[in-house]
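Here's a structure for you.
Note that one protein chain is taken out, while the other chains of the complex remain in position.
So, chain A:
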Amino acid sequence: MLRKLSAQAGTLLIGAMALVFIIGAVTVLDLGTPRRMGPGAFPLIAGGILVILSIVALVGDIKAGAEHLKIDWRTVVPIALAVAGFALVTPRFGVLPGAGVCVLIASYSVGALSPLRRGGLVIGAVLGVWLVFIVGLRLPLQAFRGF
């Protein structure tokens, strides 16, 4: 049963999100009247439709026997950490160090790379970011901070 449900995690996630919107609409927001719809009315309608559709999809998929899917952690984790690294490093050290850290961590998502290639990738990407965003497009980004 647990295995069957884990194969439906995507549908369950969508259904759960719809429920959050419904609960929020009913408990916190004003629903108003049909004439003067309140801020909660539309999310309640859309959330209700989504919950019904999620149940239909769940029943259909369980009957059809959906395959068990695996998350590729070796790719997901480095990419997620790369974006997080950018968000953590940029405010302290500037955009270029943030970009360097981001591309360095992201490079671990693509498998084994020689140190030379990895170094070349980081330097090339940071140089490209500087040329395109700061020199070319003149975006008001702080290249380095705290130096």
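Keep this in mind: a contact is a pair of C-beta atoms (placed from the backbone, for glycine too) under 8 Å apart; a residue touches a chain by one contact, two chains touch by 3 or more; residues count from 1.
Throughout what follows, contacts and distances are computed from a predicted model.
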Among "Tripartite tricarboxylate transporter permease", "Copper resistance protein CopA", "Binding-protein-dependent transport systems inner membrane component" or "Cytochrome c oxidase subunit 2", go ahead and choose the protein name stored in UniProt for the chain not displayed.
"Tripartite tricarboxylate transporter permease"
Touching the unshown chain, chain A contributes residues 8-11, 13-14, 17-18, 20-21, 24, 29-30, 33-43, 46-47, 49-50, 53-54, 56-57, 59-60, 63-64, 69, 71-72, 74-76, 79-80, 82-84, 86-87, 90-91, 95, 98-99, 102-103, 106-107, 109-111, 113, 117, 121, 124-125, 128-129, 132-133, 137, 139-141
